[in-house]
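A single protein chain has been removed from this complex, and every other one stays in its place.
Presenting subunit A:
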Amino acid sequence: MNKPSNIQSASCADAPVLKERGQREVFCGLTGIIWLHRKMQDAFFLVVGSRTCAHLLQSAAGVMIFAEPRFGTAILEEKDLAGMADAHQELDREVARLLSRRPDIKQLFLVGSCPSEVIKLDLQRAAERLTEEHAPHVRVLNYSGSGIETTFTQGEDACLASMVPGLPKTDARELLLVGALPDVVEDQAIGLLSDMGIGPIRVLPAARADGAPGVGDNTVYALLQPFLGDTDAELSKRGAKAIRAPFPFGEEGTTAWLKAIADEFGVDEATFDRVTAAPRARARKAISQAAEALRGKSVFFFPDSQLEIPLARFLTRECGMEAIEVGAPYIHMGLVRPDLELMPAGPTISEGQDVDLQLDRARAARPDLTVCGLGLANPLEAEGLTTKWAIELVFTPVHFYEQAGDLAGLFSRPVRRKEILAV
C-alpha cells in the first residue's frame, strides 16, 4: 500500500545480480553436439578428449536413442600425453580414417575438451592443416566445448562462432536467422517473415555446407537463442547488424521478436497484423489452456541452458506464475536485457552457481515448480518438490507461436501430474 511506486515499476534489468562461484551442476559445451549433429547433416563432430567426454556424450544423448551418430571422440591415451606419440600425427591419422569411412562428410569440427585445452593441443593449427590436406572436399573447423570454458548451450555458440569467419562475403541485404532450431520451427519463422514480404532469409547453421549463408555490411541478423554471444560478436565483426528483441518464446516474445525485424524491414502495421493475427490468437488460446495449472504458482530456476531468463519472462507474463529465483550459468546483458526489461522486479536474478547454497534457498522457498538439470530433479522430487528437467526445453520445439502452447505444457505437465497421482 505504501510502497513507493518507482520500485514497483522497476524491472529485472535494474535488479542487482547475485553472483555465485561455487560448485556448478551444469553440462559442458560438448553437450551441444547432440543437437548440432542432427541439424547439420553433412557435418561430423570429432571431440579430441578423454573417455569422460565420450561417456558424457553418450549419457547425455541417451545411448539408446541415437544409433547413428555423426560424432565421436578421439580419446587421448597415455602415450599422447607422455609425448611418446605426436598428438598431431595421431589426430591426422584418425581424421583420415574417419573421412575415408564417411565420404558424405563435408564439414568436420575438431572440438576441444578440458584435457585438450589443458595440454594446449593446438586444434586451430590442426584444423588449418587438415583443411589443406582434405580440400576441397572437406572443410575442417575447430572450437572448444570444454567445461573449463563453456557451459552447456555455449557449445553451440562456440560452434557457430567458429563458422562465421569462413562464411562467404555478400553485399546483399539479407536477413540472417542465427541458431540451430528444429526444421519445423525454422520453417514457421521463415514462413511468417516471408509473408510480411521480408527476404531473402538465410539461416546459420545451414543444413548442409553448400547452403552456408553469406555475410557482410548489409546483412541484418536476429538471434534465435539467448546463448549466442560469441556468434553475435563475430557477426558484428563481419559488419552485420544485429536486431535486438526479446526472444521468440510465447505469444508475446514471438510478436516482439517479429516486430523488431518487421520494423527494420519497414513492414507496415497492417501487414504485420494481417500475418500475425491468426497465429497470435491461436498461441494465446493454447497458452491459456496449458497454463491453467500454472496460474498463481511459484517457479524457481536453477542455472542450466541459458534459456532461463526468457522462459521466466514467458512464465511470469503469459502463464501467471511468480518467479522466486531465476538462475543462469552466466548473463549476457546485451542479449537478454529486452527480456529482463519486461519482467517486473521481484525475483532474485542469479548468475553462476554454488549448488548446495542454491539448494538451501530452493528448499526454504518451497517453489511450486523447480526447473533444474537431470542430476537434481529426482532428488528434489523425493523431497516433495515438483520439477521440470531443463534439458527437455533444449531438445523440444518450443519457439514461436505454434509451439507456445507446448512450451507452457512442458511446465504444466509435472504440476498436473502431481495433482492427479494418488499413490
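Simple rule for what comes next: a contact is a pair of C-beta atoms (placed from the backbone, for glycine too) under 8 Å apart; a residue touches a chain by one contact, two chains touch by 3 or more; residues count from 1.
Here is the rule we use: contacts and distances are computed from a predicted model.
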Next item on the list: Just go with whichever of "ABC transporter permease", "proton-translocating NAD(P)(+) transhydrogenase", "Light-independent protochlorophyllide reductase subunit B" or "Xanthine dehydrogenase family protein subunit M" UniProt uses as the name of the absent chain.
Entry: "Light-independent protochlorophyllide reductase subunit B"
Item checked: Among A:Ser50, A:Asn142, A:Gln188 or A:Thr254, the residue in touch with the chain that has been omitted -> A:Ser50
Note to self: Using the document's definition of touch, tell me which of A:Glu149, A:Asp195 or A:Glu292 contacts the absent chain.
What the structure shows: A:Glu149
Next item on the list: Can you list, in ascending order, the subunit A residues touching the missing chain?
Entry: 23-31, 41-42, 46, 48, 50-52, 54-56, 58-60, 63-64, 67-70, 72-78, 80-81, 85, 87, 90-91, 93-94, 97-98, 102, 104-105, 114-115, 117-119, 146-149, 151, 356, 373-379, 381-382
